[in-house]
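Pasting in a structure now, in structure tokens, and then I'll have a few things to ask.
For this view, one protein chain was removed and the others were kept in their places.
Note that the chains take the letters A and B in the order they are written out, and that residue 1 is the start of every chain.
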Amino acid sequence: MTAADVLGQFLSGLARAGVLFLIAAGLSFIFGVVKIVNFAHGALYMVGAFLTYSFRVTLGVPFWASIALAAVCVAVIGIAMEVFLFRRVYGRPVADQLLLTFAMVLIIHDVMRLAYGSNLRSVPRPPLLAGAVFLGDVVFPSYYIFIVLTGSAVLLGFWAFLHRTRLGKTIRAAVGNREMVACLGKPLPWLFTAAFAAGVFVDGLAGAIGAPLGGIRLGMDFDIIILAFATVIVGGFGSLPGTALAAFIIGEAYAFGIWLVPAIALSLPFIIMAVVLIVRPWGLLGRSGGGEL
Amino acid sequence: MLLRTQALTKAFGSLRAVDGVDLVVQPASLHAIIGPNGAGKSTFFNVLTGFLPADSGSVIFKDQDITRLPPHVISRRGVVRAFQRANIFQTFTVFENVQASILSRKGKTWNLFGLAAGMLREDTLRILETLGLADQADVRAGHLSHGDLKRLEIGIALGMEPELLLLDEPTAGMSPEETAAQAALMQKLVAEQGLNILFTEHDMEVVFGIAKSITVMHQGRVIADGRPNEVRRDRHVQAVYLGEEL
Partner (left out) sequence: MSSSRRSRWWLIALAVVALALPQFAEPIVVHTAIEILIMALFAMSFNLLFDGAGLLTFGHGCYYGVGAYTAALLMTEIGMPMFPAMFAAMVMGGLVALVFGFFCVRLTGVYFSILTLAFAQLMFSVFQQSYTLTGGDLGILDIQPPAFLVAVNNYYYFTLVMVGFSIWLLWRILHSPFGRTLHASRDSVVRTQFIGINVRRYRLAAFVIAGVFASLAGALFAPFNRAVAPFLVSWVKSSDPVLMTLLGGAGTFWGPVVGAAVFTTLHEVAIGYTTYWLLLMGSILLVGVLFLPGGILGFLEERSRRVAAARRTRMTEARGASSNASAD
């Protein structure tokens, strides 16, 4: 075990954290604005990955365009889901909403199976990022750096959007007090659609840029949604910095766990989540008063 | 002295909703808390009943410190609250609403095999009759009129055999006849059943009609406290309620 190894693992964890952050941020954002827990978030992430495969490998579209197209397509699917399905259940008990998103999980899963089969797919990294950066003994795969940069950019962009733009401030206001915002004449339904689309876009983007990291396969939808929930819970629902912090913790725990204690590596996120829930149920950076008894 | 709060404080950020409130409730009292909107009355009740934790200060009930206890413990000690916006069990009938409370009071709620339907009929009906709800016993609570809902709220509270009953705006939204009936009910409960009532109110006629002592709150603080006549004459109170008929 050398310093180079440790740094290498660290970066690997960062990359994982970056992808996780994108997904969790979208999930947390949607929940904060639209108040729907989108179980289908993992499924849409998977769709983003598969679509990237289709664009890049099957159709030969250039890498960057593939990513963008995939993310946009996922956003469109998300908008369709919101407009045609979720709008009908806004007034209904939470259980109905959860079940609706759960139904989408099942449907999307099988539609993907229909379209792509059960085989493992992969998307090659673009030539620009296929190499690595060398700092002494340490090898930093360029693609990992790219992911970290993208994740950071999204974090900053989201923050800037929410705190510096008119629309963003309206959204933050809507989170706090819906009726007031509706009274002010802002069209609330489209606000929701926009928020949903944004959250899902980031999700699809995560799937797209995460595709060259590992394989694309059925079942990644479910694996990731649990991690995404764990991340949001650890960080605190509604807290963007919290989500980033949690993604970092879980990503690194996973990376080092796989390396050092592989037997329990898969369980580490849950152990972390359980600890957080015992000590601080509202998450590391969340606000008390959200969902504890 | 039945209940005493000492320097009770609860702040939300920079807003001191309850700011060092000292209040004493004597036995056999019908004690009103009045004050303009935002005076802190509801928050005070919330802290009193353990629903919100106090920042500082204490609540002493019958020589016992109940300040940091959770709501379910405080209810069992005898400080029972009825809510302003009727918070009843929607899917239960009127009868079942009150019965649930009595079942809890009598410690029967860990009974997993008995049939709840026939239990405690007499006790439940007695309370329903006191409230004039006996004829609606089998109506689903969600279908009640507003006035009946408020009465049911009190019924649920009564099921806990309270020593101190906290009523949150008991006549809010009621017609003049219902208001008079509610006020009469409150007096009856104190006179005949030995209850003590601490209530918040906006209706000054009710307050000065039945209250034996009044506490006035403004911006989280107590600005007057005493018999109705004293409070009526207090300059500060008049200033706060400028223009209102006391």
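Methods note: a contact is a pair of C-beta atoms (placed from the backbone, for glycine too) under 8 Å apart; a residue touches a chain by one contact, two chains touch by 3 or more.
In this text the structure is predicted, and so the values were computed from the model without any measurement.
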Would you indicate which residue among B:Ser58, B:Ser104, B:Gln187 or B:Gln219 is in contact with the undisplayed chain? B:Ser104
Residue, one of A:Leu106, A:Leu120, A:Leu149 or A:Leu167, that touches the chain absent here: A:Leu106
On chain B, what residues meet the omitted chain? 49, 51, 70-73, 75-76, 80-81, 83, 87-92, 96, 99-101, 103-105, 108-117, 119, 156, 159-160
Hidden partner interface residues of chain A, rising order: 31, 37, 85, 88-89, 92, 94-96, 98-100, 102-107, 109-111, 113-114, 222, 226, 229-230, 233, 237, 263, 266-267, 270, 273-274, 277-278, 281, 290-293
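Rule of thumb we're sticking to: only the chains that are shown with their structure count from here on.
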Centroid distance [mean C-alpha coordinates] between chain B and chain A, Å: 47
